[in-house]
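So the structure is just underneath, and the comments pick up after that.
Yeah, one chain of the complex is gone here, protein chain that is, but the others are all in their spots.
Chain IDs A, B and C follow the sequence of writing; residue 1 opens each chain.
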Amino acid sequence: MSPTGGRHFLQIPGPTNVPDRVLRAMAAPTIDHRGPEFAELTKALLPALGPVFGTTAPVVIYPSSGTGAWEAALVNTLSPGDRVLIGETGQFSTLWAELAGRIGLGVEVIPGDWRRGVDPAAVGERLAADTERAIKAVCVVHNETSTGVTSRVPDVRAAIDAAGHPALLLVDTISSLASIDYRHDEWGVDVTVAGSQKGLMLPPGLGFNAVSEKALAASRSAGLPRSYWDWAPILEANTRGFFPYTPATNLLYGLREALAMLAEESLPAVFARHQRHAAATRAAVRTWGLEVLCADEREYSGSLTAVLLPTGHDADAVRRIILERFDMSLGTGLGRLAGTVFRIGHLGHFNDLTLAGTLAGVQMGLQLAGVPIKPGGLDAALDHLRDLG
Amino acid sequence: MSPTGGRHFLQIPGPTNVPDRVLRAMAAPTIDHRGPEFAELTKALLPALGPVFGTTAPVVIYPSSGTGAWEAALVNTLSPGDRVLIGETGQFSTLWAELAGRIGLGVEVIPGDWRRGVDPAAVGERLAADTERAIKAVCVVHNETSTGVTSRVPDVRAAIDAAGHPALLLVDTISSLASIDYRHDEWGVDVTVAGSQKGLMLPPGLGFNAVSEKALAASRSAGLPRSYWDWAPILEANTRGFFPYTPATNLLYGLREALAMLAEESLPAVFARHQRHAAATRAAVRTWGLEVLCADEREYSGSLTAVLLPTGHDADAVRRIILERFDMSLGTGLGRLAGTVFRIGHLGHFNDLTLAGTLAGVQMGLQLAGVPIKPGGLDAALDHLRDLG
Amino acid sequence: MSPTGGRHFLQIPGPTNVPDRVLRAMAAPTIDHRGPEFAELTKALLPALGPVFGTTAPVVIYPSSGTGAWEAALVNTLSPGDRVLIGETGQFSTLWAELAGRIGLGVEVIPGDWRRGVDPAAVGERLAADTERAIKAVCVVHNETSTGVTSRVPDVRAAIDAAGHPALLLVDTISSLASIDYRHDEWGVDVTVAGSQKGLMLPPGLGFNAVSEKALAASRSAGLPRSYWDWAPILEANTRGFFPYTPATNLLYGLREALAMLAEESLPAVFARHQRHAAATRAAVRTWGLEVLCADEREYSGSLTAVLLPTGHDADAVRRIILERFDMSLGTGLGRLAGTVFRIGHLGHFNDLTLAGTLAGVQMGLQLAGVPIKPGGLDAALDHLRDLG
Partner (left out) sequence: MSPTGGRHFLQIPGPTNVPDRVLRAMAAPTIDHRGPEFAELTKALLPALGPVFGTTAPVVIYPSSGTGAWEAALVNTLSPGDRVLIGETGQFSTLWAELAGRIGLGVEVIPGDWRRGVDPAAVGERLAADTERAIKAVCVVHNETSTGVTSRVPDVRAAIDAAGHPALLLVDTISSLASIDYRHDEWGVDVTVAGSQKGLMLPPGLGFNAVSEKALAASRSAGLPRSYWDWAPILEANTRGFFPYTPATNLLYGLREALAMLAEESLPAVFARHQRHAAATRAAVRTWGLEVLCADEREYSGSLTAVLLPTGHDADAVRRIILERFDMSLGTGLGRLAGTVFRIGHLGHFNDLTLAGTLAGVQMGLQLAGVPIKPGGLDAALDHLRDLG
């Protein structure tokens, strides 16, 4: 119920704006999940899903949130007391670490300042020191949704290899998949964790695990109790086009449509679009005289930008004004960033003029909230959009 | 199929962006148009429709475009050879005049320069001179969609009254209804013509005639052949909740939802929102150094703004660039305005940030097309939106 | 709001049950009706529409009900005072005749008993006697929706030819198109009138005229006033993919989808399906000991069956019980058939089990209403469905 007419601007970093094509696809009648038409759906979906992960390996689909897919990655590959190494990048790496601890894993965190990605060198050092190979998995959040920082996964891979360490590499791509270039196979990732509600442009309700050969081998001896998340019966049933328990059929219809849309635009074009929008957003932020939270330009996120407010200004007050006056939702500061940061989502089903509207709303909201900004931020973004079409 | 991801910006002055609430309402199953559930629908719709026209008189709904409703207004009230007086305001007044001629009416046009509304004084003079009362109806396009000029209907009414002339007053509100303040009863209008696809936020497919007592009386002796458009059987069937031929049921579902949305926002708020967006748009146009087509500030349109390009620049080339680069549709110059004018629709289901995105696209498109504009147009619009919230 | 859970059975002879595929297609956002995407839509639609009419001639699409398409057929081809010959087949032929009279045509009716189609011999005799060629058009309702009788159009054509008479042949296919075999070109029809809400499986709101060369030639000199219905500007604009006034865009989306569905099933299969369901329905009616209204077995309708009740029983009372108890809408008796007949629609998006449910509801409703029927009607229908699959 908007304060004005018109469509809500959902510019949190996910769930993202679901294209109406996808919403309509999801409104088709639910079918028999054990019938031949369902088998055709599965057999069309799975091969179309791999390329989005950059993999020819199997991708497991769960009726779950992305959080469930985090849990799935761990319980399929590890045993009670196993040690995992997690790079602290922000709120979501912290939550994943807590989850790991909660289900009985030993958790070791490489500390971070929430403005940078995982340090590949630190990973390499820690693994080199782990002569007993106690660490069984390295967990990396590819794009940290709480900070807008994209970790350099290939460099982390290289560091693991340089250390000659056998740990699995588990990567969360919840807010990067289908928005930021990602290559499960080429980068040697063992489990890629994803969700439906960001770059895949779907409502929430599906979780994903892309699974390497090595991860699959690990799952055969992994000892954590598992049932719902167990890859084996799913992969087995998938070969016949089915699932071992009732799948979220209508979200799968949506997934089929979203994959078709991504293929129509082409993944390279999708990634380029996100980079362009991210660069335009940063141009606006800097012209306003504000600081982008991400401190390393190699790690700028293509899917969201977290903006630091000057001391004494409350980011949630800015967000509230923007919601009330301009009917736009922005992301709040999470965890230790509460109140000092707001986040602009520019991912998913999104284009230049929606970005322009978004940045216009941010600019006006900052002004209304009394945050001292220099003029011209929106213009700087438009210069970027116009000249780098 | 957009060149980028994201939602198309449909910023022509109609059809307008249909709210997804309305689209979903229209997706309900078609029902028996002779059954009790349909009668309930009609009996809920009609009383909710009157206030939007500012009337307690009956409103006739046709399965037709607005063009059909033009024809209906004429054939119900006039006889072959009757004379109508039409103020030339632009392409649509011209088309209405042509239609009148085509169906056997005598047409007299008060010439205009397509930058102003109907001149009430000229109407008064002409009627005063019509001592034989040969003129049976005065036709006014309230908001001329081809120019963005809103005629002053109350002043026209006053001029007719001052002349003591019995002519009917027929008013086209196709692009003003539910966007710009309009009062069928208070302004003494005899037939108000409207369509579904502008301020009513529906897809095209419904035409409307609001009908005064005087118009109804005229219809009893009017001699033009009519059947489909005949008010009498429709008004008769409506009393029982039905229609004499199959109505456009699913569009009626959409109408019910759209009327609910208008009531939720309240008509005064709807009108104020349109005025505010129109003023912000003009602020942008002027800051760019371009000319608003409408030449009389009393007649600025709340629902669209037509922009004149400097000599030597092709408005359609600008529109093409904007469509290709930014996936936004703008209105073309119609008739004699072809190539020199483009039109920005800012009506219907629309809000501040969508306007900001719209004007950003116009600004970038003008720059890409090489039209010399001064910077700051969008900023001027945002100043307006921000400070007059 | 059904008295029980579950989906309403809409078994009137139109509007028919709209497939959810079509409803979803219609829920897509309205687009610019003057833009390139719209032109693509039109250019895909029109060639796909012809085969459904059995024609390579142009088909004109109106935002209107079928009633409007009746009017269009007349005003485009005839002049004031022209004489038309209409075969009385029931309520709809009567309404068409009244319409013709209302717009200034001379109307001559070949009387009928509402249980038979147009008598080709009678047409031939009348035309042979018309040595002055005063009759300009012969109007035939192909499938009379009020009676469930299908006139033999090829025989009417043959009778006209045998008389060597130049009259145009205008045929209403509102409740037969895309349900019962029909061939505009092969049968030498000049104007075919149709609507969206029956065999085309759309909501109401589109009217159609398929137009022969001869009809087109007639339109050039036809003198009835016309504007909205005028073929010429529509055909002209159609060549560029557009319409002269705003078309009912979202219904056109639905039409595209419905044509795709018809093509998937194939028209011969569609026609065979309707014949099979009609035969099964008649088997039920006869087994119950009731009378099918249609008196000539060559003229049984494939799209609906009108059932005569024994004297002393009120067909509307039966319908009311069926609506209240079983949430099914059946067609009422129209005009002189009020109270004595009810009509079962078995056309459009319809299958064996829906027919079984429909006939079960009719059987139970007849019993509840105290109409004396023999048992076994539904079983007889099922025998037919099962054995002639």
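Here is the rule we use: a residue touches a chain if its C-beta (ideal position, glycine included) is under 8 Å from a C-beta of that chain, and two chains touch if they have at least 3 such contacts.
Values in this document were obtained by computation on a predicted structure and should not be read as measured data.
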{"item": "Displayed chains contacted by the hidden chain, counting the whole assembly", "value": "A, B, C"}
{"item": "Of A:248, A:293 or A:385, the one touching the omitted chain in the full complex", "value": "A:248"}
{"item": "Contact residue for the chain not shown (choose from C:43, C:133, C:298 or C:386)", "value": "C:386"}
{"item": "Residue among C:286, C:320 or C:349 touching the omitted chain", "value": "C:349"}
{"item": "Residue, one of A:66, A:148, A:241 or A:357, that touches the chain absent here", "value": "A:66"}
{"item": "Identified contact with the non-displayed chain, of C:156, C:189, C:304 or C:378", "value": "C:378"}
{"item": "Those residues of chain B which, in the complete complex, touch the missing chain", "value": "20-21, 24, 27-29"}
{"item": "Contact set of chain A toward the excluded chain (per top definition)", "value": "1, 7-8, 10, 12, 14-18, 23-24, 26-37, 63-68, 71, 99, 102-104, 195, 197, 203-205, 224-228, 230, 244-251, 323, 329, 332"}
{"item": "Residue numbers in chain C that touch the chain omitted from display", "value": "1-2, 4-7, 9, 17, 19-20, 23, 27, 261, 264-265, 270, 273, 325-328, 348-358, 360-361, 363-364, 367-368, 375, 378-379, 382, 385-386, 389"}
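Please note the rule applied: only the chains that are shown with their structure count from here on.
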{"item": "Rigid-body rotation angle, chain C and chain A, from Cα fit (steps of 5°)", "value": "180"}
{"item": "Chain pair, most C-beta pairs within the contact cut-off", "value": "B-C"}
{"item": "Most remote chain, CA-based centroid, reference being chain C", "value": "A"}
{"item": "Per-residue overlap in chain A, given as positions that touch at least 2 other chains", "value": "20, 27"}
